[in-house]
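For this view, one protein chain was removed and the others were kept in their places.
After this line comes subunit A, so read on.
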């Protein structure tokens, strides 16, 4: 499981590694780089345009939503107040916040606990159980969807927000895998030293491993918060009462009522989409480093 790092050749002077490839003059390199940057910038503009269009459309009067002009000819911030008057959007927003934080907090703590168990201890059945953890990552959610619904119904919780996050109390395979990698990378001597000083296993976990893994914990938290914030299928199954809706379910309701097949008030649907998107974009810019690090780590094999 250890990764062999290819060491850079230290005898080489540092500057030597960056020398331009033989046969390419500096001028040609600059032209090539300029060409590549331009190409990438064009693609990047294409990727960004729909988001800008969305914001712009949410500020246009109804009959101009489809005019495909980026800067609205008339700005109508009233679209947003019309939305808030028509549906309990702020309630949905609050619901999403609560469910998202509950889901993220529970999954972070429980997954860290389990991951530490796998990373620190040596015990019979460890490899078999870890294989089982990896195996469950492949299991389509649809396979357990119906019995899970019946379980919550049995508990009388099938019409509440509890099923949207409560399974997270029991850890999640993907995060266990991710956090185990981080725990394994901590030097074992740190733990042994603490053991000698009389630190118990709970102390090892809570006072030593957890603080050292803060970046990884933040990664898990924001990943799960985002997953919860965009989840549609669970709210569709469990939430019938409009007052309990989370944002994705609410946004779908807005689309059904004001857009497709509804009243064709697309400016209201656009405003709702913007309000549902902004928090995630803000979260991304605040925690960009963790997102990028977390996603890049996924691709590295264990």
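What we mean here is this: a contact is a pair of C-beta atoms (placed from the backbone, for glycine too) under 8 Å apart; a residue touches a chain by one contact, two chains touch by 3 or more; residues count from 1.
By our rule, contacts and distances are computed from a predicted model.
For the chain of the complex excluded from view, the name given in UniProt is "Sugar ABC transporter permease" [choices: "Aldehyde dehydrogenase family protein", "Sugar ABC transporter permease", "Siroheme decarboxylase NirG subunit" or "Multisubunit potassium/proton antiporter, PhaF subunit"].
Annotation: of A:118, A:221 or A:290, A:118 touches the absent chain (contact as defined above). Considering the whole complex, the residue from A:75, A:193 or A:236 that touches the absent chain is A:236.
If you put the missing chain back, the residues of subunit A touching it would be 2-4, 6, 8-9, 17, 21-22, 33, 36-37, 39-41, 43-44, 47-51, 53-54, 57, 65-68, 110, 113-114, 116-118, 120-124, 126, 129, 132-133, 136, 138-151, 153, 167, 169-171, 173, 176, 188, 201, 205, 226, 229-230, 232-233, 236-237, 247-248, 251-253, 255-257, 259-262, 266, 269-270, 273, 276-277, 280-281, 283-284, 288, 291-292, 295-296, 298-301.
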